[in-house]
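Note that this complex is displayed minus one protein chain, with the remaining chains in position.
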């Protein structure tokens, strides 16, 4: 028996956890029902507990990062400096990005993976439960370390989340802590990824072949490989920054024969795949939810997987489109332009597949479906602007303006974040056994969707009209759109309190309605891609330990 | 079954950890790769400049003899920048030279430490337009060498260069920029 394995159980996994005590194991307690009190959460190795921890942490960080966004939007409400000093404003934009990317979106997807992957592929737990626990607490340590820099002399890092030298080397006391925090976050996500790869590779139930896996598992498998490939590169880049600052190396210092632009290359070699690390699992969730509420099998399973792999591979050869204006030779500009626009093909294919999945279905519009549809539409708008700025000569105008800000927020907020919300609405009844309040859920959806557009759509306009990003104050001709954008931001921020309320309310009983195993009509049939959605065969909430006995895999395709 | 699974997991973890470590190394490998790809394959000017300057330093005073092209002149402009408010005065003795491709020229740069402390500084050249880098050769240069300036000290630093005769006739002006960086604190 090794720490690298989760034991399969002989008992009936459809029972509640109480009767599992008989399976004593001298090694550790992950085979028991949950321990009592706080220690349950500290030492847990159970994938559901750890999934919950990740999701709760992500939710908390959503509000922390959101509060920073509110400060940014409040300062930009009208021209002139009103609330904060420029240096603090820069810290806010930097920390907002770091917290949202590393503290909210990535942990949220890891949380979903922890909760759902074992249940989706018929495994009793993640492959490496102790490593799982450790990677979560390293994440917490990393984010806390990052947050602590806010209170240090000289303030938090203010050079943007990209941490470009030489500017980032002007960071005061916070600098080494920010670097160590990136190291911790990196180690945490690499451990999480190794775990996910091991789980998907080794823990699938018999009959669950790779080509029958639910799309969510596929996208996460690919994402995990991306993470292992690029997080170490980022760690290397910040380590070079550290030695440049304190140990006299000259990786990025022109004086010693280095080049600050080299950092940008290394960063974006990480940074661009990182963007797909956030969006590929989103694709997976969308491909899971849309068929269920269309009551139709997912269209083009094979091309969905193929497109995901294509996007992941292409993501390694497009990074310099983030730096068209640094002064690359034209051959570089053209190579990265062509490679980047090529991504539009597999991405477009995914969108077409989703539309084809909906086509001629029998759709119903519960909150998860609403969020998923909004994701498809608004993510695609972000995709269009993405194609525009991938064209190098146009990027010489768009680059580092609010047009870019609008683009990546469309991709990441009504994109990735909306799909995380869709996932939470979709699986929350499964996790808790309670139904959320559909009315408030829809209210949350409509408020979020309308306000997110008021928030980000005008940013296209000011960006095109010439407003640079990362400025605490702006010229008069940008003032009205900025005010509108801020108002949208405040509404969007406030609407998320509804989300918090719904989650807490559902955990505490929700509508009181007892949910079935299947929860959503058709979930069992269409919720697993081309096989039966395994998680919907389990009780709601599922017992502490599930699939200790491998389930039977049933194809749902008509022939 | 369980033992088998444990073994499989252990093996996979070992491989993946190795991959992660290798990718960390790859981050560092990007440094020489960048030079190789950008300089040798794509001809990115400034990297080439660094490489060339370092190479030039090694091969000081080894002047290849070119046929002088008396039929045309190329204007070489000299510009200087002081990085980070370093307390110095720094500029080229002449702002511009009209040179015949193939002929060697010397131009003096003058720098003075205007402060009352010693300064260790290092200069870095950069050429514009980038495409001429391959056709601009320095046989004497004060780049990437630590220069210690005593308080108020003035130094005259010559560079010797040649514009190769095979430079395309399109290029009529070249700008050579030197930036002085203060590296006193790094010492």
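Note that the chains take the letters A and B in the order they are written out, and that residue 1 is the start of every chain.
Convention: a residue touches a chain if its C-beta (ideal position, glycine included) is under 8 Å from a C-beta of that chain, and two chains touch if they have at least 3 such contacts.
Definition applied: contacts and distances are computed from a predicted model.
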| item | value |
| --- | --- |
| Chain excluded from display, named as in UniProt, from "Cytochrome c oxidase subunit 2", "NADH-quinone oxidoreductase subunit K", "Alkaline shock response membrane anchor protein AmaP" or "ABC transporter substrate-binding protein" | "Cytochrome c oxidase subunit 2" |
| Options A:60, A:447, A:484 or A:538, residue touching the unrepresented chain | A:484 |
| Of A:144, A:210, A:377 or A:497, the one touching the omitted chain in the full complex | A:377 |
| Options A:151, A:246 or A:338, residue touching the unrepresented chain | A:338 |
| Sole contact to the chain not displayed, among A:316, A:352 or A:490 | A:352 |
| Interface residues of chain B (partner: the chain not displayed) | 46, 75, 77, 79, 81-85, 87, 89, 91-98, 108, 110, 112, 114-116, 124, 126-132, 154, 170-175, 177, 179, 181 |
| Contact footprint on chain A, counting only the chain that is left out | 79-82, 85-87, 90, 158-160, 164, 166-167, 170, 254-255, 259-261, 294-303, 325-327, 330, 333-334, 337-338, 341-342, 344-345, 348-349, 351-353, 355-356, 358-365, 373, 376-377, 380-381, 384-385, 387-388, 391-394, 396-397, 399-401, 454, 457-458, 461-462, 464-466, 468-481, 483-484, 487, 530, 557-558 |
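Assume only the chains that are shown with their structure count from here on.
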| item | value |
| --- | --- |
| Between chain B and chain A, distance of the C-alpha-averaged centres to the nearest whole Å | 41 |
| Residue ranges of chain A in contact with chain B within the complex | 1-2, 4-5, 7-8, 127-128, 131, 190, 193-194, 197-198, 201-203, 228-237, 240, 248, 251, 253-257, 259, 262, 265-266, 269, 327-329, 331-332 |
| Residue ranges of chain B in contact with chain A within the complex | 1-3, 5-6, 8-10, 12-13, 16-17, 19-28, 30-31, 34, 38, 42-47, 50, 54, 83, 122, 124, 130, 144, 179, 181, 183, 186 |
